[in-house]
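Missing here is one protein chain; the remaining ones are kept as they sit in the complex.
By letter and in written order, the chains are A and B; residue numbering begins at 1 in each of them.
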Amino acid sequence: MQSTIVLPNLAPNEFLGIFVVATLVLVFGVGYAGLVTLAKMGYVKRAWQYVAYLFWLLQVYVLYDLSLRIHSSVFTQKILIVAMIAYLFAPHLYFYLVDQSAKRYESALENRKEES
Amino acid sequence: MLTNKHLKYESQKIGMNYFRVAIVLFGAQLLFGLVCAIQYLWPGFLFETLDFNIARILHINALVVWMLFAMLGSVYYLLPDEAGRDVVGAGLGKLGFWVLTAAVTVVVLVYLFIQIGPGKESTIWFINEGREYIEAPRWADIGIVAIVLIFYYNVFFTYIKGRQTGILTVLVADLLALAGLYLAGVFFTDNISMDQFWWWWVIHLWVEATWEVFVGALAAYGLIKILGAKREIVEMWLWIEVLLLFGSGILGLGHHYFWIGTPEYWWEIGALFSSLEPVPLVAMFVHVLYDWGKEQGHKEAVEGEGAHAVSNSPAMAWIALNAFGNFLGAGIWGFFHTLPQVNIYTHGTQFTAAHGHLAFFGAYATILIAMMYLGVQGAYGIKKMTMTFKSKMAIGLITFGVIGMTVALTIAGYEQVLVERAELGAGWDAYFIAQNLTWMKQAMGWRLVMGVITFIGFVYLLWDLVTIGEVEEAKEANELQSAVA
Partner (left out) sequence: MSNKSASVWTSIRFWRRSAAWVTATAVVLLMWLTFDTVKQISMGSDEDLKKGIRKRIPAPTVINYHIDYKFSKKRGHEVPVIGQKEPFFGKEWSPKEAAALLHKGKLTFQAKACIDCHTALGNGAYYAPDLTKAWLDPKWNNGTMTAMIGKKTKEEAMAEFLMHPDKYPTHGRMMPNLHITKDEAIALVAFLKHMSSIDTNGFPRNFSINAKRLKGGTNAH
């Protein structure tokens, strides 16, 4: 198997950017998922969901930036973008599941059995 | 922590015994960690008495062993609750506990007083095996396997004869994998690459696959127990978490096979699957907070403002911290050095130490401490346990201390990567130039300070676990009396 990853030399001044951007990828990622959840649960106003999408856009940008900073190939960059589009749907799928399972397993609030 | 008076089941009493030993070993872990931290600053400290390698063996072995004890304790504790019956072999379980505790004591004493041996097979068998995290000598390996077989017999047959809940099903399958993997670490080879290849099967497939699933099952139990979350929903999520954790974690093993003599194809496999590893952590994070919010909402809707859904607030606080800590430590601190392009520079630097400290604390220590608080609640028969001042001090100081150590080690690692790896290109001289720079020395100083803070937090934790039961029990009795009067 021929390797598709080339490992270029990184100059000392390239590292800080890589670490910061890699952290931002996950921070924006959890921000997006968290805000969508909070907005759907009604803890924050519905408008915050649009802010969540902004987080997602930022995440796409920083991930692309990270792929440039580590000199990854065009192929890898394409995979990353596809992954980001999949991630756009993840919290929605997640919330759909939460919603459906709540409907199925606890049909009404008053029927709730207190477990101790 | 010191009584079993309200526990109905023998299994739970065995569980409490494991918790008691676990908390003592946690203390030992921190003490030997402090010794190592001091030696980084003053290398003459205990030189040729308790050298760094021995102190570090004790530091990381105490870590693994206290976590295993707390894990065994957690399973024995939740087993009757889940299965709806006591453990099948209580006597055997007790025997196992005492034998294991005695064996651990002997291993620790040998580490402390004999330390190392000549380069012969007998050293591997009786003194120490010299392989990171699983240094325990071969006789202890065999002993551990025997004890784990007893434990597994107990869990499996209690499961078969009792109620077979989803949580137990996950645990029974996961524990089998966890115990089986240990065998991959019980052999000797002259080939260091082969050695490390199988060694990672134990270490990685424990901490990034089977232990994570174990934590998922404990968190599921905790959510049902503390919040009264609906079992079906919690168990459905547990299966989704198993899917995500094993789906990413098993092949995520590849990120340890970049530079140990293994072929290049692990670069792609490791990079791909370990980039997916944060996904289940995000899911767990959102799930725990969602359940908390939802149950609290239900409670308020039924009982009015100010009602609390949480029946054990110290345990819930530690579980919530687990959700954060797992994501931060394993997720963020893992992701930023997992890609091979970066890892070629960060591999084997203080970065790994930073990640290790936060991930072990965030992912495992937190949830196991939560289980101990659940144990105390059960042992004293407390309906609603609230935080004391000491609980708050413990959680605050330990969290602050560990995050502080992590930040300090990250700075140290950053300096090491720039100077030793990128600028000077590794080697003996490059290593010491990087170690002796002010950035490294100050970072190591702060690491020691934060380690001391963590230790003070631990003292509060121990004190709280010992006293909170009586305090809360008395409080509930008072409330009951005033309600009657």
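Basically, a contact is a pair of C-beta atoms (placed from the backbone, for glycine too) under 8 Å apart; a residue touches a chain by one contact, two chains touch by 3 or more.
Because the structure is a prediction, the values reported are computed rather than measured.
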{"item": "Touching partners, among the displayed chains, of the absent chain", "value": "A, B"}
{"item": "Selected residue (touches chain absent from view) among A:L7, A:A33 or A:L66", "value": "A:L7"}
{"item": "Hidden partner chain, touching residue among B:A28, B:A90 or B:I269", "value": "B:I269"}
{"item": "Touch with the omitted chain, as defined above, among B:V207, B:L227 or B:L253", "value": "B:L253"}
{"item": "Option touching the unshown chain, where B:V107, B:I127 or B:A219 are the choices", "value": "B:I127"}
{"item": "Residues in subunit A touching the chain absent from view", "value": "6-9, 96-97, 100-101, 103-105"}
{"item": "Contact footprint on subunit B, counting only the chain that is left out", "value": "36, 39-40, 43-44, 47-48, 51-54, 56-57, 115-121, 123-124, 127-132, 135, 166, 169, 188-197, 199, 232, 235-236, 239-240, 242-243, 246-247, 250-251, 253, 257-267, 269, 344-345, 347-350, 352-353, 421-432, 435-436"}
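In this text, only the chains that are shown with their structure count from here on.
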{"item": "Of subunit A, residues touching subunit B in the complex", "value": "1, 3-5, 7-8, 10-12, 15-16, 18-19, 22-23, 25-27, 29-30, 33-34, 37, 41, 43, 70-72, 90-91, 94, 97-98, 101-102, 104-106, 109, 112, 114-116"}
{"item": "Residues on subunit B engaged by subunit A in the complex (per definition of touch)", "value": "224, 228, 230-233, 236, 240, 263-265, 267-268, 271, 278-279, 282-283, 285-286, 289-290, 293-294, 298, 301-302, 311, 327, 331-332, 335-336, 339-342, 344-345, 414, 417-419, 422-423"}
